[in-house]
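Comments concern the structure below.
All protein chains but one are shown in place.
Labels for the chains are A, B and C, by order of writing; each one numbers its residues from 1.
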Amino acid sequence: MESARLAPASSTLDDARAAGLDRVDLQELYRLMLLTRGIEERGHILFRQGKVPGSFYTGRGNEAAAVGVGLAMERDDVGFPLQRDMGVHVARGTEPWRIFAQYMGRVDGFTAGRDGNVHMADTRLGLHAMVSHLPANVPVACGVALAFRIRGEARVAIGWSGDGATSRSDWHEALNFAGVRRLPVVFVVNNNQFAYSTPNDLEFATGHIADRAAGYGFGGVVVDGTDVVAVVRETRAALDRARGGGGPTLLELVTLRMEGHAVHDDAYYVPKGLHDAWSQRDPIERYRAFLREHLAQFDEETDMQVRGDVKAELADALRRAEASALPDADSILDGLFADPGELDTPHHR
Amino acid sequence: MESARLAPASSTLDDARAAGLDRVDLQELYRLMLLTRGIEERGHILFRQGKVPGSFYTGRGNEAAAVGVGLAMERDDVGFPLQRDMGVHVARGTEPWRIFAQYMGRVDGFTAGRDGNVHMADTRLGLHAMVSHLPANVPVACGVALAFRIRGEARVAIGWSGDGATSRSDWHEALNFAGVRRLPVVFVVNNNQFAYSTPNDLEFATGHIADRAAGYGFGGVVVDGTDVVAVVRETRAALDRARGGGGPTLLELVTLRMEGHAVHDDAYYVPKGLHDAWSQRDPIERYRAFLREHLAQFDEETDMQVRGDVKAELADALRRAEASALPDADSILDGLFADPGELDTPHHR
Amino acid sequence: MAIKTYLQAISDGLREEMRRDDRVFVIGEDVGVYGGAFKVTQGFQAEFGPWRVLDAPLAETAIVGACTGASMMGLRPVAEMQFADFISCAWDHLTTVAAKQHYRTGTALPFVVRCPSGGGFSGGPFHSQNPESSFAHIPGLKIVCPATPEDAKGLLVEAIRDPNPVLYFEHKHLYRRIKGEVPETDYTTPFGQARVHRAGSDVTIVTWGAMVYTAEEAATTVAERDGTSVEIIDLRTIIPWDREAVLASVARTSRLIVLHEDTRTGGFGAEIAATVAEEGFGLLDAPVVRVAAPDTPVPFSPPLEKAFIPQVADVVRAIERMAAY
Partner (left out) sequence: MAIKTYLQAISDGLREEMRRDDRVFVIGEDVGVYGGAFKVTQGFQAEFGPWRVLDAPLAETAIVGACTGASMMGLRPVAEMQFADFISCAWDHLTTVAAKQHYRTGTALPFVVRCPSGGGFSGGPFHSQNPESSFAHIPGLKIVCPATPEDAKGLLVEAIRDPNPVLYFEHKHLYRRIKGEVPETDYTTPFGQARVHRAGSDVTIVTWGAMVYTAEEAATTVAERDGTSVEIIDLRTIIPWDREAVLASVARTSRLIVLHEDTRTGGFGAEIAATVAEEGFGLLDAPVVRVAAPDTPVPFSPPLEKAFIPQVADVVRAIERMAAY
C-alpha cells in the first residue's frame, strides 16, 4: 500500500520563492553543485594519478539532492551525510582543499589520514564523518536529536541512508525510536536505484521506501532528487516540522547513481535505457536550464563567471592540498582515547 | 496510516466451519488450551517449591493465540515459538513430562539441562527452541522458508515475536528479506500490550504493528488473540497464501499479558482497568462459553471429563519428570560441536 | 561511611552524579516506571523526569546509538543493558562507531553502558555471560569490572566523567550479596589501578568481579590448611589494566594464577598470562595457570552451571598444583 506523498516538481520562480529561495540563493545553489561535481571530478583525476590511496567514490547524479538538503539546514542543525553527499559538505562551507587532503590521506584532511574517502566531516560545521557500515549513523542522528529534545533546543538532526541501507537493522531501530519519541530528526534516503549492483526490486518490496514512514508513525515524502528546488522545499518543510515539535519525516530523494559504485565498477548491470533516460535529467544541466529560463540576471556571461571561479578555487585547493604532509608513522598511537580536556569543545554543543 | 486488515470475530459454528474446524477439532482446541494453562500453572507451583532453577515465565492470556496457530500449522511446517507460546508446543504434541523435565533442568528436558524455561522444542515436531535475544529466530525462520523455496516444498515457516521485539533490528531485516523474496513464511506478533513494563505507546508509534506489513510488500492482519477460532482461521489463510506462493503475512494477535513479565514481577504498572477488562476475555473461559452455547455434544459432563483427563495427564507427567535425573557435571563439554554423523537426521528435513 | 550493598552503591553513584550534573541522563529498557530489571534506577524517573530517565523500545542499537549521538552533543548518557548478554545486539555499533570515533575524527564520546553480567543463579546461556573479554580486544573502549561497593560507586562516577565510551560490567551475583563501606563524599576510583584485595607472598591471583570472592575463599582455605600465603589482585578495570601492579606482585611471589568467570580460550586471562610470560619471564618459578570457565555456553541446570563457573575448589587445586611446582 502506498502511503507516501509524492512531492510536486518545481518549475517556476514562484516555486523557488515558495521554497524560500531568493535570487542570491538560486545562483549559490548552482555554484555549490558545480563545486561539488568539480571536487569529485578532480578527486577522480587524483585517483588516476595514483595520489589517492585505496578506492574512490563519487556522487554524480546526486548533486542536487545533497546540495539541496545541505542548503536547507539551519546553522545549528547537525547532519550525517554519506558517500554520495559531497554536496552536503560543500553547501555547509567545507573547504575544498581539506577534502583533497582527506582523499590523499594527508594531515590536513579531516581525519588526518586515519580514515579515507568521504569518511570525513568538518565537525565545526555541524557535520559528522560517515562510517562504512551502513547506515550506522542513523541511530546516532537520533541520539543527537534526543540531546536537542532533552535540552529544549530548536535544532534538528539529519540522518542519511541509501536505498540499500534501509534494509538494515540500524535503520529500523532508529526510525522506530524517533517515531515513538517524536524526535526532531529528518531521515533522508538517497534512492539512487542501486545498492552496488543490487537493484531496488531485490532490496525492498514496497512501491517507495518512503511508504515505510507510516509504519513508524510519521510522514514520508518522495522527491525527485534531481530537482534541487523541490529538494530544498521539501527539506525545509520537514526541518520546520521537526523543529516545531512535529516529529520526524522520511524524505526519499530519487535519483540514479550515474557512475559505478566506485571507480573500479563500470556498472554494466545498469540497463542502458535507464542510464540514458536519467542522463537527460542531469541535475546541474537541468538547473542551468531553469536558471537560464527564469533568472534574468543569469546569462551566459554569469554562467562563465561562476564556472571560472569554481575552476580557480579548485586549482588553488589542489595546490594547497598537495602541499599538505603525509602523517608521521610515529603518530599512530595518538588519540585512541579522548583526554578530559577535549570535552566542551565547539562540536560538543 | 492504517493499512492492516482487522479480522472479524468468530461467534458461530459457521465461523468455526469456515476456519476448517469440525466438532472434534473444536473440542481438541479446548483440551489443548486447558493443557497449556495446566502445564504453566503446575510449572509455577514447581517453581515455588524451589524445583525450577532460575526464573519462570508463563503465557497466561495467550493460550488461544498459541494453540490456534499451533493447530493451524500443517505437519511439515516449521515454527519458532516464544516465551508466551507454550500452546504451540502443546498443540504440536509435545509431551508434557518433558516440558516439566525441561523446567527443572533434567536430562529428559529438550535441552537436557543446557538451557532452561521455555527455551526448548521437540525438533521432531517441526519446532525449534527460542533464544532470549528477541527476536533472533525470525531471520532463522526466513532461512527455513528459503530452504523450502529452494527445494520447491509446499511447507511454511512461522516466526514469532512479541510487540516489544518488533522494535529490533532482526525483525526488520527478516521481514524485508521475506518480502523481497516472497518467502513462504508467516510472521506472528503476540501483541500483549507490554514488553516487560513498557507499554505499546513507548514501543511503536503506528496504530497497529500489522500496519508495517505494507512497507514490506505484503499484508498485515490484526486478530483478537483471545478468539481461538479467529486465530485458526486467519493463520490458515496466511499459511495457505504462503504455501501457494503468495508470500508472507504479518499476523498481529492482540491479547493482554495476564501475569507479570516473569514470576518476580507483579505488573503493578498495568492499569487496573485494563487488566480487569481483559480478565473478562479470558481465552479459555470465553471458548468454554462458546462451546457450551454452540456445541451440543459439549455439556457439563464432557467438560468435567476433559478437565479430569488433563489433570490426570499432568499429574502423571509431573511424576515422570521428577524421576528424571539432573545432568552429570562431567558431561559439560559434550556436544559443543556437531559430528558429521549428526547430519541428515529428521530435523534436517 | 555507610555500609551499602553493591547494588545500592551503583544506584547511589548514578543518582548523585545526576544531581551534580544535569547533562547526565539514563536510557534503557524498563529503567523508568519500573526502575530497571534489577531496580538500580528505582525512583529515578520520579526525581529526574521522563526525559532524563528514558524508557526505550526493545532495541539495543537504538539505545547505544542514542548514547553516541547525545554524547557527541555534550550530554553524558548512561545506558542500561537489561542483561549484559544483550550488549551483543549493540556490538556492531560499539565496535564500529563508538570505539573508532575519537581515533578517526577526534570527537569525544562521553557515555557509559551499564551491563549486569555474570552467572551463578541458573540464568542459562543468555542471562549469565561475562562479555568483557570480547570488547577488551577492540581498541577504543574502556572496560570496568568492579568487585566491591566502594569501587562500584567510585568507578561508575569515574566512568561517567571519562570522555570515552565506557562499558561498566556490574556483576549480578554481587548485587545484594556483597556489602561494604562506601564513602559519602564525592569520590572517584581511577581507571587502571589495581587493588590488593589480600596481601600474600607465595602465589598471586589476578582476577576481577565476582571471582575476587572465590579467590578469597580459596586463599583462606589454603592459608588455614597449610599456611600458603596468597596475594589477590583485583584488577578493577580491564582496559586499561594495571600491568605494573601485576608484575610487581609476581616479582614478589614468582607464581601467577589468572582467574576469570568467562570462558577460557581467548578470554582476557590469556592477555594477562601472555603479558606476564613476555615481560615477567625471569620472575616466574612456575608456569602461569589460568582458571576459567570451559569453552561452552553457560549451561542452565545447577550441576552443569557449577561445573562451568570456577569454584573455590578449582582455585584451591590450582594453588596447590602451583605451590608444588
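Everything below uses one rule, namely that a residue touches a chain if its C-beta (ideal position, glycine included) is under 8 Å from a C-beta of that chain, and two chains touch if they have at least 3 such contacts.
All values reported here derive from a predicted model rather than from experimental measurement.
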From A:37, A:106, A:149 or A:257, residue that would touch the chain that is not displayed: A:106
Options B:6, B:146 or B:263, residue touching the unrepresented chain: B:146
Residue among C:259, C:289 or C:319 touching the omitted chain: C:289
Residues belonging to subunit A that touch the chain removed from view: 53-55, 105-106, 111, 113-117, 119, 131-134, 164-165, 167-169, 195-198, 202-204, 269, 326-333, 336
Interface residues of subunit B (partner: the chain not displayed): 78, 110-111, 114-115, 119, 121, 123, 128-129, 131, 133, 136-151, 157, 169-170, 173-174, 176-177, 180-181, 335-340, 342-345, 347-349
Positions on subunit C where the hidden chain makes contact: 85, 88-89, 91-92, 95-96, 99-100, 103-104, 125-126, 133-134, 136-140, 239, 263, 265-271, 273-279, 281, 284, 286-290, 295-297
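The definition used in the following text is that only the chains that are shown with their structure count from here on.
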Most distant chain from subunit C, judged by the mean position of its C-alpha atoms: A
Whole-Å gap separating subunit B and subunit C, where each centre is the average of the chain's CA atoms: 37
Centre-to-centre distance between subunit B and subunit A (centres being mean Cα positions), rounded to whole Å: 45
Set of subunit A residues in contact with two or more other chains: 169-170, 173, 176-177, 180
Per-residue multi-chain contacts in subunit C, two or more chains: 57, 59, 61-62
